[in-house]
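All protein chains but one are shown at their positions in the complex.
After this line comes chain A, so read on.
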Amino acid sequence: MLLITCPFCGQRPEIEFAYGGEAHIARAADPRATSDEAWTEYLYVRGNARGLHAERWRHIRGCGRFFNALRDTVTDHFVATYKMGEARPDRTEGKQP
């Protein structure tokens, strides 16, 4: 079971969290101005990174807050977790302490 560091509550076991899909996929401010292709991309197309993956998690059985995480899909180690709205940390590898 993974240990996940909620930016609000600290390190907690995986069962307290819900996975929320890839991070940094923003809903268009005006969807009407978006092309069909772009909207299809937004709806259905996701990366499948080997290595660092930015993804959303929610501390659903804790504080309830959404946050983002960088996880290495090869080692399953979390490299960083950060609050919604913050930029993706400039990290390429490593382990979260």
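Definition applied: contacts are C-beta pairs under 8 Å (C-beta built on N, C-alpha and C of every residue); 3 or more make two chains touch, one makes a residue touch a chain; residues count from 1.
Quick note on the criterion: contacts and distances are computed from a predicted model.
One subunit of the complex is not drawn; among "Biotin attachment protein", "Sarcosine oxidase subunit alpha family protein", "FdrA protein" or "ABC transporter permease subunit", its UniProt record names it "Sarcosine oxidase subunit alpha family protein".
Seen across the whole complex, the unshown chain contacts chain A at 1-3, 13, 18, 20, 26-28, 30-32, 34, 36, 39-40, 42-43, 56, 58, 60, 64-66, 75-77, 84-85.
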